[in-house]
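Note that one protein chain of the assembly has been removed; the remaining protein chains are unaltered in position.
And now, chain A:
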Amino acid sequence: MDSPDAPSSEHVKPREVPYCGFCSLPPEYCEFGPTLDKCKQWLSKNDKVLYAILYNTLDDQLAAASLNETPEDDKKKAKEAAKIEKQMQKKMQSKVLIKRIERTKRKCVTSVFGLENFDVDLKKAAKLFANKFACGSSVTKNNQGNDEIVVQGDVSDEIFDLILEHWPIVPEDNIDLIEDKKKGK
């Protein structure tokens, strides 16, 4: 920190520290995280100035440093990176199912399944749905033993929009709407 250490008289303003959107570290420490390449991509997209400052000088240093690194280190890093990559992929593949289930003649409930894969707190989500749609909404275990949110009433389209709006990390293509009709009319 280049700022003078002398405490300025009364009010010290908090500094704003940017954090890498990929690995959450301050960007200058990305090089020590397992996902440097991804972090670089992110930074070059989001903060060109900082990117230029950090990596133009850094690349020389890195080149020097990597000479010292044993192949074992590299392997370890690659392994870790692969692990994180895998997790991300898994996350991106997992689906959110919104299901409309008929109860009696004209009544139905909507069940939302799979949100927890995107690090959504199910209880919070249930509460949000309940508030939004003014209806009952709860986290229940389904018969496979997995948690799902059951919302009273047919709100599948609204939930679809709400999920997109509220948890942007959930890709639109991964949300499926299903209708579960009672057989025989």
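FYI, contacts are C-beta pairs under 8 Å (C-beta built on N, C-alpha and C of every residue); 3 or more make two chains touch, one makes a residue touch a chain; residues count from 1.
Note that in this section contacts and distances are computed from a predicted model.
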Name per UniProt, for the chain absent here [options: "Large ribosomal subunit protein bL19m", "Peroxin-7", "Translation machinery-associated protein 20" or "Exosome complex component RRP40"]: "Translation machinery-associated protein 20"
Which residue of A:25, A:92, A:128 or A:162 touches the chain not shown here: A:25
Touching residues (missing chain, whole complex) on chain A: 1-3, 5, 7, 9-12, 14-17, 23-26, 28-29, 32-33, 61, 65, 121, 124
